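If you scroll down you'll find the structure; I have some questions about it.
In this view, the complex is presented without one of its protein chains, the others remaining in place.
For chain A:
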Amino acid sequence: MSDSASTTEARLPKDLAAEKGMVNVQINGVWCQVPKGTRMIEACRMFGVDVPHYCYHPKLSSPGNCRMCLVQMGMPPRPAPGQEPSYNDEGYLDIGWMPRPVIACANTVTENMGIRTTGDLVDKVRQGVMEFLLINHPLDCPICDQAGECRLQEHSVGYGRGVSRFIDMKVKKPKNVDIGPRIRLDDERCIMCSRCIRFMAEVADDPVLGFTQRGTYTTLTVHPGRKLDSNYSLNTADICPVGALTSNDFRFEMRVWFLKETKTIDVNCGTGANIIVWTRGNRVYRITPRQNDEVNSCWMPDSHRLNFHYIDGPERLTEPMVKLDGVHQPATWDQSIRLVREALTNYPAQQIAIIASSRMTNEELHMVRKLAEGHGIDQISTVPRIGESDGKLISADRNPNTTGTRLVWKREDPAFRLSAILDGVRSGEIKALLVFGEDLTAEAGFTQEDLSKPEFMASVQLLAGPTAEASHVVLPGAAFAEKRGSMVNVTGRLQRLNRAVEPPEEARDDWEILRDLAGSVGPYLIEDVFKDMAGSVSEFADLSLSKIGDLGVVVTETGVTIPLLENERARKASGEIVG
């Protein structure tokens, strides 16, 4: 008898959950198991229950100051001395609901807790919070860049009362304040959630923002004599739930509801931050970071975010050109490709060199390798691009695909032949030079004079510049937002680029140019190029572009870490953030 009683007790839900380090929580009447120590708001999110909030952000500390995430909480009443807890049929204790709401963002769950995110109490407190937030909020929506992705708008519709009861004058605060080179501040729109302050202090490590004054006069300001000029400042505009902080670059460019989102990756450094490219028609309007906790968390540097205007800039090459009597003339693709192919066959292989780029995708690099092998060309190299890591997200390797080049070309240092090629060009041993996506006068160390040395030079270029100028045949390629393909970042994660816009006018996808240069009829799909590549690169075996997914897959170990992520993990381990 006693045996069976102990088994029944051991099989109570609380014990079953405790074995797994979980606790039982009743969310809106449904019992769920969530890991011990989870914030209530995260527990709700796990089971698809949305709790509206402003100040809470999983990557930042939780001050609990916006009060929007108020929910009703209940716990079993404490038994009287000597009273045994009485479990109901399901094995839970009856919940005694508390008469006052609690914030879901800063409280953690416990065994047998009840959470209600609906009901009279919760509806009423949300309505009250919304009403307070809107006391001084201006009716700026028609001119506010945040309109369409504004939490205040959304929650106002979802949980607000619809009409204002306040007849008093609104408090005036500074508007259109220039607080930094890339960020505009509107204090009247600010709802004092302090996300930006916490971001600058905790993540960007440059605590320049803060509140002054008190009560309804609380004002977000930048420290006197300082500017919000951190290279991570634009992330504050992303996390700002209202239009208080907006981007100068995107200011009044386009309303967000017109924009199409394309998930792709950043190509400005080896980190390969995950991004969303926002486009309308064939124009890129802005780039924002996309969450990937293994690459860039929720952030990205401003310098990388804003480096897209060249895509439709005046320097962009849009049609193939052939040099006749020293002057570039527009040509057809057929003509230009034929000229390059003739050069490839006419010059002996040892007189030809190929300089490719680690800014190219794996697929393109694979085709470059095949092109070189097909003609027996041994002199192929990429251009190294080494800078300094900023200790956060920017990798010291400014090439986005160095790891991929190593894997695809099967060389530890794909750039080691560069100096030999430069010497060859200078001595005249190399008579034909093929350049893919690099401006040789930049990091490669070529001078204008060196560029005039080869008898024949062809280049696939995005922008007009010294290398395009010196090339006998210029082939316009596709920018990162215009192509599909894959890259491997510094940590060995294979990630995918997606096409957000079409290449302008005559410009073509680089892999198609490479296919035509090789003179082969197919492939017609980038998927087939990947398949072909996966056949020769063991790391990519069993993968395809669709299997890479939005967040990428680890294909190799490099031992490189991303400092910002290390910092974030440490803060998560210490319980400072949810992560």
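Here are some notes:
The criterion applied here is as follows: contacts are C-beta pairs under 8 Å (C-beta built on N, C-alpha and C of every residue); 3 or more make two chains touch, one makes a residue touch a chain; residues count from 1.
Here is the rule we go by: contacts and distances are computed from a predicted model.
Missing chain, UniProt name from the options "NADH-quinone oxidoreductase subunit I", "Phosphoribosylformylglycinamidine synthase subunit PurS", "Nickel import system permease protein NikB" or "Anti-sigma factor": "NADH-quinone oxidoreductase subunit I".
Of the options A:M75, A:A147 or A:L463, the residue whose C-beta touches the omitted chain is A:A147.
Contact with the chain not shown here comes from a single listed residue; of A:E253, A:E469 or A:E576, that residue is A:E253.
Residue in contact with the omitted chain (choice from A:L139, A:V157, A:I386 or A:A442): A:L139. Touch with the hidden chain on the side of chain A covers residues 138-139, 141-143, 147, 169, 175-176, 251-255, 257-258.
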